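Right, chain A next:
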Amino acid sequence: MIEGRFPWGSAAILGVVLVCAIAGPLLTPHGAGTISLRDSMTPPAWADGGAWAYPLGTDNLGRDILSRIIAGARVSVTIALYAIVLSGGLGTLLGMAAGYFGGIVDSVISRLIDVQMSVPAIPLAMLFAAVLPPGEGMVILVIVLTYWTWYARVVRGDVLSLRERDFIALAKVAGVSTPMIFGRHLVPNLLNTLLILATLQFGSVIVFEAGLSFLGLGIQPPQVSWGGMLADGRNFIEVAWWLITMPGLAIMAACLASNLLGDWLRDTYDPKRRQL
Partner candidate 1 sequence: MSLLAVEELRTHLFLKRGVVKAVDGVSLSLDAGEVLGLIGESGSGKTMTGLSILGLPPRPAGRIVGGSVRLEGRELVGLDEKTLAREVRGRQIAMISQDPMTSLNPVFQVGEQVAAPLRAHGLARGASARAAAVAELDRVRIPSAVVRARDYPHQFSGGMRQRVVAAMALACRPQVLIADEPTSALDVTIQVQFMDLLEEIQAETGAALVFITHDLGVAASLCHRIAVMYAGRIVESGPTRTIYTSPAHPYTRGLLASVPRLGEPRERLYGIGGAPPDPLRLPGGCAFHPRCPEAMEICRSEEPPLVQLDGGHSGRCWLHEQDRGRRRELEPGG
Partner candidate 2 sequence: MGRYVLRRLAHGLIAILGALLIVFVAQRLSGDPVALLLPMDASAEDAAAMREMLGLDRPIPTQFWVFLTDAARGDFGESYHWNAPASELLLDRLPATLELAFAGLFFALLLAVPLGVLSAVHRGSWIDRGAKLFALLGQAMPAFWVGLLLILFVAVRLEWLPAFGRGSLCHLVLPAIALGWYPVAAMTRTLRSAMLDILESDYVRMERAIGLPESSIVWRYALRNAAVPLVTLVGVYFANMLGGTFVVEVVFAWPGVGRTVVEAVFSRDFPVVQAGVLLSAVVFVVVNLVVDLSYGFIDPRIRRD
C-alpha cells in the first residue's frame, strides 16, 4: 500500500506459487489424487475436528486440500506462462507491424483489434469449447485470442512514436533489414512495457483459467485446477466451507500479488502510462 516501495509480500507470494509449480510433487504432503475415504470431509487443522495431517482439510473423497492446491499451482502457472508467451508474442508482432508499417497494414490490424475486443472473452471460450476438445490446449488458445490485443494496442502506440526517433531512421538509411530493426531496435525499447503487461496479465489469466475450469470447460479431471476444485466444492457448500474458501484464497493471493507487482513495475519504470 505504500507508494514506491518494492512489494516484497507480492514477490514472496509469487515465489511460493512458482516453487509449488516447479517442485509441486516434492512438496505435497499427500498425493493430489490420493483418496482416503476414512478421512473425508476433515475440516482445516485449526477448526473443530481438524487434524494437522491435513492442514487445510480434505474433500468428500478424503483428498488433501493443501496438496491439491499445490498441484493446481502447476497447472495454473503452466497455462499462464504459455498464454503470456504466445499472446505476448502474437500481440507484439502484430502491434509492431501495425505501428511500423502504418497504412493498410495498420488499418487491418487495428480493425482486427476492434473486432476481437467486441467479442467478450467468455462467450468466445464457449464457442471454442463447443468445437474443440476441452483441456489445456483449448484454454491456452482462448486466452491467447483474448489477450493478444492487450499487447498489440500498447506496442502499436509505442512503435508509432519510436518510428520517428533518429536511431530507427538511421538504421533504415543504413539499409538494416526490417527483421533486424524489429529485433535489434524495437524490441529492446519495448521490454519494460512488455514486462509490466506480462506481470499484470499473469493474475488476470489465472482468474480467467479458473473461471473456465469452474464451468467445466477448462482443465478436465483428474488434472487438478483451482477452478475445478471450486466446482467440486460447490456441491458441498452447506457442509464444508473450506472446500470453496481455500482454493479461492489461492487464486486471490496469486492474482493480488501479480497486480501489486505489476503496478509497482509500472509506477517505477513507466510512470507516464497510468492506463495499463
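Selection criteria: all candidates are chains of the complex that A comes from, given by their letters.
Here, a residue touches a chain if its C-beta (ideal position, glycine included) is under 8 Å from a C-beta of that chain, and two chains touch if they have at least 3 such contacts; residues count from 1.
Since the model is a prediction, treat every value here as computed from it, not as a measurement.
Here chain A appears alone, and the candidate among 1 or 2 that touches it in the complex is 2. Per the touch definition, chain A reaches candidate 2 in the complex via residues 1, 111-112, 114-116, 118-124, 126-132, 203, 207, 210-211, 214-217, 230, 233-234, 237-238, 241, 244-245, 248, 251-253, 255-256, 259-260.
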